[in-house]
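One protein chain omitted, others in place.
Note that the chains are named A and B in the order they appear, and that numbering of residues resets to 1 at the start of each chain.
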Amino acid sequence: MAGNLQLNAEGRLKHFLTIEGLSRELLIEILDTAESFLSMSQHQVQKVPILRGKTIVNLFFENSTRTRTTFELAAQRLSADVVTMNIATSATSKGESLLDTIRNLEAMRVDMFVVRHAISGAAHFIAQHTSPNLSVINAGDGQHAHPTQAMLDMFTIRQLKKDFSQLKVAIVGDILHSRVARSQIQALNILGAAQVRVIAPKTLLPAYVEKLGVTPFHNMEQGLDDIDVIIMLRLQKERMNSALLPSESEYFKCFGLTEKKLKLAKPDVMVMHPGPINRGVEIESSVADGAHSVILQQVNNGIAVRMAIMTMAMQAQNGGHSYEQH
Amino acid sequence: MAGNLQLNAEGRLKHFLTIEGLSRELLIEILDTAESFLSMSQHQVQKVPILRGKTIVNLFFENSTRTRTTFELAAQRLSADVVTMNIATSATSKGESLLDTIRNLEAMRVDMFVVRHAISGAAHFIAQHTSPNLSVINAGDGQHAHPTQAMLDMFTIRQLKKDFSQLKVAIVGDILHSRVARSQIQALNILGAAQVRVIAPKTLLPAYVEKLGVTPFHNMEQGLDDIDVIIMLRLQKERMNSALLPSESEYFKCFGLTEKKLKLAKPDVMVMHPGPINRGVEIESSVADGAHSVILQQVNNGIAVRMAIMTMAMQAQNGGHSYEQH
Partner (left out) sequence: MAGNLQLNAEGRLKHFLTIEGLSRELLIEILDTAESFLSMSQHQVQKVPILRGKTIVNLFFENSTRTRTTFELAAQRLSADVVTMNIATSATSKGESLLDTIRNLEAMRVDMFVVRHAISGAAHFIAQHTSPNLSVINAGDGQHAHPTQAMLDMFTIRQLKKDFSQLKVAIVGDILHSRVARSQIQALNILGAAQVRVIAPKTLLPAYVEKLGVTPFHNMEQGLDDIDVIIMLRLQKERMNSALLPSESEYFKCFGLTEKKLKLAKPDVMVMHPGPINRGVEIESSVADGAHSVILQQVNNGIAVRMAIMTMAMQAQNGGHSYEQH
């Protein structure tokens, strides 16, 4: 069970692979820990020595400058040493297996892997096979999960809306292929959101989508009605070519978030997007930059949330002792 | 106005985009600050905690290992955290606009951008649109400016020649396409050099070049007569193909700096080059390595000058309070 694999004997978060199977209490602990790091980021010196002498390896099998940068910054601000390995272009080209790469890095006494991989389950696989003194953070695996992204989204929602139990949240776009959406849906349900909706054309929704704990809609007019939070997903250009969608402009007309459609939601609706945004494809520029948008706040929160998760995972390696007393 | 954009309300240097519009006093302040960092570099431990906890992002839209390395070393010796982003191969490939990339990095609480870009004005554009808590250093933009290079050249000239007001300086080579030359000419004029000459074939001189405050020459014999400082420019191979020049050997015969031509200048002439040098193209090897050459001294000074500029810009973010008292 994924839920078990992530926790140490005392039930603390040792790996962070997926939201699935985690308790409400644990998600809240992540949000609360992130809050303390966020207040720190207001200071002149943003650096704390919590992970000094620890080694974090960014294992990026899939290129992502933005995500790599947020993890690198989070690690640096915790005073950890960071080494980034773009594996696509290196060890595997010498024909070494994933497992051998992992074994070798373990032998170098690495303390944490941040893993990005195009294959669903890659981070799980690594966590299953890695040494007990090592934590694995999933930075996105295939179409499976992107749990740190989901947690920074939850953090941003809580900042503005406080109580999840009253909230109606709509996720709009390519639910079918989105690891971000999958993790968000799980987090919203665990945190007790009143309703989670997904809005997408049928070709971009998984079969039996209701089983994920969501209410599906196929048009914005109904889907956005009375909604508190709108999460727009990035439309991957590949979808266009694969005949799942007629055209970019057609998609924008139906599912793009415009100022006009925004009026369908509650007056204090918040607009979110995991980035990078496609202006004029899934979101109108004026909405992305408008008063309801919290897109850049999400990015800002992302560093604090990742610092929190890294710190908690590293602490769970050590039987729950806190590094913070150093 | 560029000059204004670079300064904060108290007239201190917050961005460093171009030499144009800066006062003589400010340039001298940069040189004096760099001098203190240079003396530091003689010590066993070359590191100072001035920028500890600050995050500097090297935004390199154009590849340059050498310039990137000098800025990375300068940042490390100030104890800043550095993240390097080679943007050509990353975010923009996902179609994100420059402005969205900048907004995202701002949201991660980055304190400084070091920008290298093939388009003239890119660093200005970023400085114009960035948050008030962020400094931008131009590490070369198109054919526009390379102000840190010009300042390390001024620093090197002052080390050896002390007083600018008595100096005749000749810049030799492809003035038309050179951001280095443009910045050097401005700095020399602001610092009050007696005469600034440019020596180049007509095809490699801008129209109305005199308006830049220089005296043009089309041959070395006249141009080098009685000169104190010779700055050779790197000849880009592309110029050959674009029919602006007959051939490499022809160019070397006319405008290459040889020991023989060096005798046209003053006996204590200094020879400079921003590097990397093309031996046998614009400069004879024995001159590059000879007694008059200060090419490696320029490189050494480059670290100290960049440390000075980074420190001053970071201080100007904070209403002029010094970090050095930490």
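Observations on the model:
Just so we're on the same page, a contact is a pair of C-beta atoms (placed from the backbone, for glycine too) under 8 Å apart; a residue touches a chain by one contact, two chains touch by 3 or more.
Note that the structure is predicted; figures quoted are calculated from it, not measured.
Contact with the omitted chain, checked across B:S23, B:T69 or B:N219, is made by B:T69.
Of A:S97, A:Q128, A:Q166 or A:T203, it is A:S97 that touches the chain left out of the display. Of the candidate positions A:R24, A:R109 or A:K162, contact with the hidden chain is made by A:R109.
Seen across the whole complex, the unshown chain contacts subunit A at 52-55, 57, 81, 83, 85, 87, 90-91, 94-97, 100, 103-110, 318. The chain not shown here touches subunit B at positions 41, 44-47, 63, 65-66, 69-70, 72-73, 76-77, 237, 275-279, 296-300, 302-303.
Definition applied: only the chains that are shown with their structure count from here on.
With centres taken as mean Cα positions, subunit B sits 41 Å from subunit A.
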